[in-house]
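Every protein chain except one is present and positioned as in the full complex.
Entry: chain A
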Amino acid sequence: MPGITREEVAHLARLARLELKPEELDHFAGQLDDIIGAVARVSEVADQDVPPTSHPLPLTNVMRPDEVRPSLTPEQALSGAPAQEQQRFKVPQILGEE
């Protein structure tokens, strides 16, 4: 079983926008390895003919009629925003200078 590498943890951390210290990379690599190893044991039992399960309930076609339901007020929608301006969510700079 190939282990989870430090580089893979760093890549995941970047995708998740998490800042990890070097020692944390090693720490999490070991932990993720254990988790994946545990989950991988399922494949030992489930053969090729068992499709991966994405939904535990055998439901399909749950749809809703195209009818308008009340929305939140802008005040409610923005109540959890760390910052706001002009009734909009204010977010930090997205791109730096070119």
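Note that in this section a residue touches a chain if its C-beta (ideal position, glycine included) is under 8 Å from a C-beta of that chain, and two chains touch if they have at least 3 such contacts; residues count from 1.
Note that in this section contacts and distances are computed from a predicted model.
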**Message:** I notice the complex is incomplete. Of the names "Peptide/nickel transport system ATP-binding protein", "Aspartyl/glutamyl-tRNA(Asn/Gln) amidotransferase subunit B", "GntR family transcriptional regulator" or "Membrane protein", which is the UniProt protein name for the chain that's not shown?
**Reply:** "Aspartyl/glutamyl-tRNA(Asn/Gln) amidotransferase subunit B"
**Item:** Residue touching the undisplayed chain, where the options are A:E23, A:D47 or A:E85
**Value:** A:E85
**Message:** On chain A, where is the contact patch with the chain that was removed from view?
**Reply:** 11, 14-15, 17, 54-55, 57, 59-74, 77-78, 80, 85-95, 97-98
